[in-house]
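What follows is a single structure, written as structure tokens, with notes after it.
The complex appears here minus one protein chain, its other protein chains still in place.
Coming up: subunit A.
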Amino acid sequence: MRARTLPQSQLRSSRGTATTRRKAVVLTAVVSLGMGLLAGCADDGGDESGSSSGGGEGKTVITLGLFGTQGFKEAGLYAEYEKLNPDIKIQENVVERNENYYPALVNHLTTNSGLQDIQAVEVGNIAEVVETQASKLMDLSKVEGVKASGWLDWKWKQATTKDGQTVGLGTDVGPMAICYRKDLFEKAGLPTDREEVGKLWAGSWDKLVEVGEDYKAKAPKDTTFLDSPGGLINAILSGESEKFYDASGKVIYKTNPAVKNAFDLTAKAAKDGLTGNQTQFQPAWDTTIANSKFAAISCPPWMLGYIKGKSQPDAAGKWDVAAAPKPGNWGGTFLAVPKSGKNSEEAAKLAAWLTAPEQQAKLFAKQGSFPSAPAAYDLPQVTDAKNDMTGDSPIGTIFAEAAKEIPAQVIGPKDQIVQQGLTDNGVILVTQGKSPAEAWKNAVKTIDNNLEK
């Protein structure tokens, strides 16, 4: 100790104050850096709305927090709105996957910080947001020009609380149809005309599975009728008015006959080898699209885009779209406006504009997100819509028909957990040699553990 401090202190005695001052400066710098680091963590995102005056040269900056590919920007809607409203500047902040986006959104809502002016909410989460976060969100039904009748009835209700506060405006919906391969159907001796195909199974999913048996009898080698058990059970459940929760908010998935029937029918189809043994959206499943390993798939409009992305070029035009046995909905998004935002009034106006029929139709033309505003169904972007995979089929009209028939479904806060348990911890096991009863048991065990607080 002595040997070290001695020369230093002698040095200091000659130019003492300067060194101490410098030291003090360094110390302050270290401390303030440290504090800055802490403070920086405390208010992430906060400065984004704070930059509204600086970044936009006096304009009001409205920020959107989105997930996935909503496509507002790609469809040129921001540019158009900025042109109509010269003092508005729009910025978006996109997280790729909803699994990463939603927990952060919940965190930001509960702590009231880091929120964007507009936040997107996926349909799988909307019930939870309506139930637990409504007090943090604006009632958008009060915004000028917004009317409940502008949206599909069930879509509007999904984002409305029991006492009538609408926390989110619907953007797109996912009316379900069955996309099928005309060439494979023909080889298996099934009709290929979309009207006739639709008639084969109209009204009942059991009939669809029976068609699957017919297909299997004469199926081209190495192909299955459907892509995956998860896709089938998802499709069946999407058309039920009650699935996992009853209207009072009680979890009823275990006792609801509709759920058990859907599970059993899917398990039977999987056991008989009518479905592929894949989990949807995994790389191996993508490969079955590319290699044309299945003949039909339950498909909302956005699925056509997905199929197109994963297919070989020679699959173009080989698909067609028939009505599903029963209409159902798969997917869709809402735009919500947090009350705490600095520009919440302007943000609400923007949310209303983005979800107006004209804009939804433009979005559909560009992005394939199907409008939730019925008025858009008569606009040319929808009526004239075509897809490379389905050739000349009037997909806009087919999906619009389905959308109008979708029943209002009771959705609960933990729908996603139950659904995932039934598919990924349930029916998929049947393709791996487990009995349907074992699969159901495994699913129930997992779901119950996941639901328990």
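In the analysis below, a residue touches a chain if its C-beta (ideal position, glycine included) is under 8 Å from a C-beta of that chain, and two chains touch if they have at least 3 such contacts; residues count from 1.
As a convention for this text, contacts and distances are computed from a predicted model.
Engineer: Just by its UniProt name, which of "ABC transporter permease", "2-oxoacid:ferredoxin oxidoreductase subunit beta", "MucB/RseB N-terminal domain-containing protein" or "Methylamine utilisation protein MauE domain-containing protein" is the chain not shown in this complex?
Structural biologist: The correct option from "ABC transporter permease", "2-oxoacid:ferredoxin oxidoreductase subunit beta", "MucB/RseB N-terminal domain-containing protein" or "Methylamine utilisation protein MauE domain-containing protein" is "ABC transporter permease", the UniProt name of the unshown chain.
Engineer: With the full complex in mind, choose from A:Gln91, A:Gln133 or A:Asn329 the residue touching the hidden chain.
Structural biologist: Of these options, the touching residue for the absent chain is A:Gln133.
Engineer: Just one of A:Gln282, A:Gln312 or A:Ser435 touches the chain that is missing; which is it?
Structural biologist: A:Gln282
Engineer: When the complex is taken as a whole, what residues of subunit A touch the one chain not shown?
Structural biologist: For subunit A, the residues touching the absent chain are 1-2, 5-6, 9-10, 12-13, 16-17, 20, 23, 27, 30-31, 33-34, 37-38, 41, 99, 103, 106-107, 110-111, 128, 132-133, 278-284, 287-288, 417, 420, 424-425, 428-429, 432, 442, 446, 449-453.
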